[in-house]
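This is the structure I want to talk about, given as structure tokens.
Only one protein chain is missing; all other protein chains are in place.
Going in written order, the chains are labelled A, B and C, and every chain counts its residues from 1.
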Amino acid sequence: MLRGGSAWVESIVTLALAIAAMVAVHGSPYLEAVALLTCTYAFIALGMYLPFIMGGALSMAYNAYLGVGAYAMALLATRGDWDLAWSLPIGMIIAAATAVVLGFATRRLSGFYLAAVTLLFGIAFTTWLVDAESVTGGSGGLQGLRVPVFAGKPLSNSTLVMLTILAVWIVALALSRLRNSPFGVAVRARRRAAIAVESCGIPVSTLTLVSLALGAAVASVGGSLFAVTNHAIVPESFAVDIVFLCIFMPLLGGQDRPWGAVLGAVLVVTFTFQLTFFKETGSLFFSLAVLLVLVIAPRGVLGYVLIGLQKLRGGGHAKTQGGAARNG
Amino acid sequence: MADLILECRGVNKAYGAVRALNDVSLELRAGEVLGLVGPNGAGKTTLVDLIGGEQRPDSGAITALGRPLAGAPSRRARVNGLARTFQHPQVALDLTARENMLIGLAGPSLATLSGQLRELAAGILGAGSRIQRDSAHGEVERVAAALGLADIERECRELTLGELRLVEVGRALLTRPALMLLDEPFAGSDAHGVAGIRAAIAEILRNGCGVILVDHNVDIVASLAHRIALLNLGAKVFDGDPKACLASPEMQAVYFGEREAA
Amino acid sequence: MPAQLFVSIVEIGCFFALIALGYLIVLYGAGFFHFALGPYAMFSALGAAYWVTVSEWPLWMAVLAGVAAAVGLSVVTELLVVRPIEKRVHGEELPSLIAVVATLFAVSQAGGTLFGRKPFPGQPWLDFEDPIEWGEAVIGGQTVIIVGVTLAIFILLAAWLRWSRYGQWLRAVGENQQAARTLGFPVARIRLAAFAMGGLIAGIAGPLFSPKAGVNFESGLSYSLFGFIALVMGGTGSIWAPLAGGLILAALQIAASYLFGSPSLNYATLIAAALFFAFRPEGLFARRVRH
Partner (left out) sequence: MKSKAFKLWKSVAFTALAASAVAALVLPSVPARAQDKSPIIIGMLEDTSGGASFYSQLTAGSIKVAIEEINAKGGVLGRPLKLIEESDGNNPSQSPALVSRMIQNGAKVILLNSGSASAVASKKTLAEQKIPGLAPTNIDTRIGSAPDNEYSFMLPNPITDIGTIYAAAFQKMGVKTLGVISDDSPTIAGINGLLLPKIQAAGVTIVAQEKAPLDANDVTAQILRIKEKKPDAVLVCSLGGQLEVLFENTLYQQLRKTPRFSLASIGNQPATWKLAQPNALDGLVYAASIASNNPRSNALSKLLAAKQGAKFLGLTAYEAQGYDAVQLVKQAIEKAGQDDPTLIKTGLEHLSGYKPSFGSEKFTITFKADKHIGTDGLCGLVLMQFKGNKPGAPFKTYQAACD
């Protein structure tokens, strides 16, 4: 899990964690619900990982990507009576398309400008959700979705949970591999040395669009989970605050690995559900924690855990990008 | 001519009243190193920017490999085989030297949308794309070794300025360019760094490319270049053999004139 | 359009303009967009309202306290958040952007935690017995105050930039801190002055405007966003640019909701902003393109 060479250790340890999580929550409706919520956030945070954490493009329209994906999926599943195996991917594709269109419109922008415009887009989108009654069912949203059908069979809640946790594991692992691949290296280099990437013949704008599209597709799975778990989909689920929540997850969990985004989701959900004082202070505690991490612990929880483990192993200082692209 | 790699014809560039480049023409042939020298404000940087694509000329034509040199830098790399280093090294400090050079290796494969999607899939599946085969065969290590760049698993924030310049050169080399633009590669380099650059140039020439070498340090440039173009106040005042250039009255005028002034 | 709408445009425009002005000052002094200014305005307004209605302080005292809090927050942000991060990442924009977004979030939550999450009324600083009738438009006391105070702030600030030592140094530092440092400017202190000034302006803007619509702990985000767009529309070229930007944005929003109904407000803002960002990111009064 530390050096690029030991990609296998990473896959196995994380798979063990995933399975452990499945077993731990199995049979308890509460824990399953919590697990589903955690996975929902995890998908959004993972969706932000590639373009934002790796690529340095802070697009804040993620509530829109979620919403588009989820509504598309729900419409196909309700009106079209489609199997989840079809409606979900199509939702992802539509979300990706949205991201590409917005990304193209804002291709000249970066930093604060990009954040502001995409945030505006997200806000306008929420207005539209309530406004476009004929498409989105307006404020009522889309009620009474049936039990999701996957590969022909109706999906029981606990099966859904298992599949979802598995999916999170797969996505995070895929991103982790991508991160060390040439593509991932180019995206990461784009964050601080875009000119250099461009000078190597790589059109940075295309690179950004591709990563935005992939990010939106991943995040939209989280949106579809809202719909699947609640048998209904309401505009409230796609307010902009969810964007803020999920931006902070990878930072809190740790930027060095996609697993940090997942850990961030776990931590946030834990705060929200376990710490009663946290409720009284709203998200104050959470945002202060994020500030603290940003200022004094930029590597996030996971980053320091990795360093710690490596120290234990007697390896020198953590070389987080160590041995990139050797795997494969 | 077939082996004509870069050609500038009557290039002009002005910033308001200031004429940064005044009707400059240049040629670069395969296997040739053209040294571009001149004092500050001579127009070196402007010319570099015009070639690299940061700016566009007011008039005049620049062609490389017989095709007009225009559009985004990435297009110039793809179409005109241009590779370059930067006066202020453009390196991702949080990545390792290996990763920064890998971008050069990946450049050709990531140049198009389809290529990027292919690499995306390959990256996730971890299965062999061309880059990954090559890097598995130690392309990066080979180049690094050729440049005398040690321990490329270090993060670039741990490297010296000289090493960063070597990383840039290595990155440029790995794109397999036809035309290499070295922008002040010796600034901040120690002897070891200079040796690395020499090695790099030798490597490039082996593949029958051309090199444009821009630097203040006339002596090093002279020792490396086949031909020197001397710029002063935006105009080319000398173009020819390095030794002749060093001895030329223009040279005396430009530099010693400057020294006296200084 | 009915005359009353122009009154609204002026009121809202002045408010956006003040937030944008705060951005501009910090931008000059620290070369950086201080996204958290909106929540400072919210915090100041919410605090003032709370201390008046709950603690029953006199209005002037509550407002002063609110403004002081805003200045304090801004200074603390520079000292504890922005400066350490910029020192660490030298030159990369993203980390400070994320940090200031987190600050935005934190300040809003702090406001909600300290003063409660229910909306508060803003106390008018001046209330006419019978408002001025202008055509069929009605002009209340607070409207007069808003316009007056806004203009005063702009004039004073222009003077500060022109005649005070720090004011003159401000731009130099914002342009290129490295150069300024080597030239021996007290960069750290000038940055601090800029942040304090930004906090001061936002801190006044909040309680000044809150009598119109009240304030709650979530108001800060839209303040920040609209202030930023006003800044981009106006440009960073002149100290008066934010005023222009604010009025343009306000006119746009009011006109849109009057002509096409309210949902169009968000759409119109988005479209206008996108157009500006895409085709004239330097704004009406250009200084330099920042991206």
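In this text, a residue touches a chain if its C-beta (ideal position, glycine included) is under 8 Å from a C-beta of that chain, and two chains touch if they have at least 3 such contacts.
If you're wondering where the values come from, they're calculated on a predicted model, not measured in any experiment.
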item	value
Interface partners of the hidden chain - shown chains only, full complex considered	A, C
Touch residues of subunit A, complete complex, unshown partner	13, 16-17, 19-21, 23-26, 28-37, 40, 127, 129-130, 138-141, 143-144, 157, 226, 229-232, 234-237, 263, 266-267, 269-270, 272-274, 279-280, 282, 301-302, 305, 309
Residues in subunit C touching the chain absent from view	2, 4-5, 7-8, 11-12, 15, 53, 112, 117-121, 138, 209, 212-216, 218-219, 222, 254-255, 257-258, 261-263, 265-266
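One rule holds for everything that comes next: only the chains that are shown with their structure count from here on.
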item	value
Where subunit A and subunit B overlap in contact partners, by chain label	none
Chain-chain pair with the highest tally of contacting C-beta pairs	A-B
Whole-Å gap separating subunit A and subunit B, where each centre is the average of the chain's CA atoms	40
Rounded Å distance between subunit A and subunit C, as computed from the means of their C-alpha atoms	32
Chain centre separation (subunit B, subunit C; CA means) in Å	46
Shared-contact residues (touching 2 or more other chains) in subunit C	none
Contacts with 2+ other chains: residues of subunit A	191-192
Residue numbers on subunit A that touch subunit C, as the complex places them	56, 58, 105-106, 108-113, 115-117, 119-121, 123-124, 127-128, 131, 191-192, 240, 244, 247-248, 251, 280-284, 287-288, 290-291, 294-296, 298
Subunit A-touching residues of subunit B, taken from the complex the two chains share	52, 72-75, 77-78, 83-84, 86, 90-96, 98-100, 102-113, 116-117, 119-120, 122-129, 131-132, 135-136, 153, 155, 168, 171-172, 175
Subunit A-facing residues of subunit C, complex	33, 35, 80-81, 84-85, 88, 92-95, 97-99, 101-103, 105-106, 109-110, 112-113, 117, 221, 225, 228-229, 232, 263, 266-267, 269-270, 273-274, 277-278, 281, 290-291
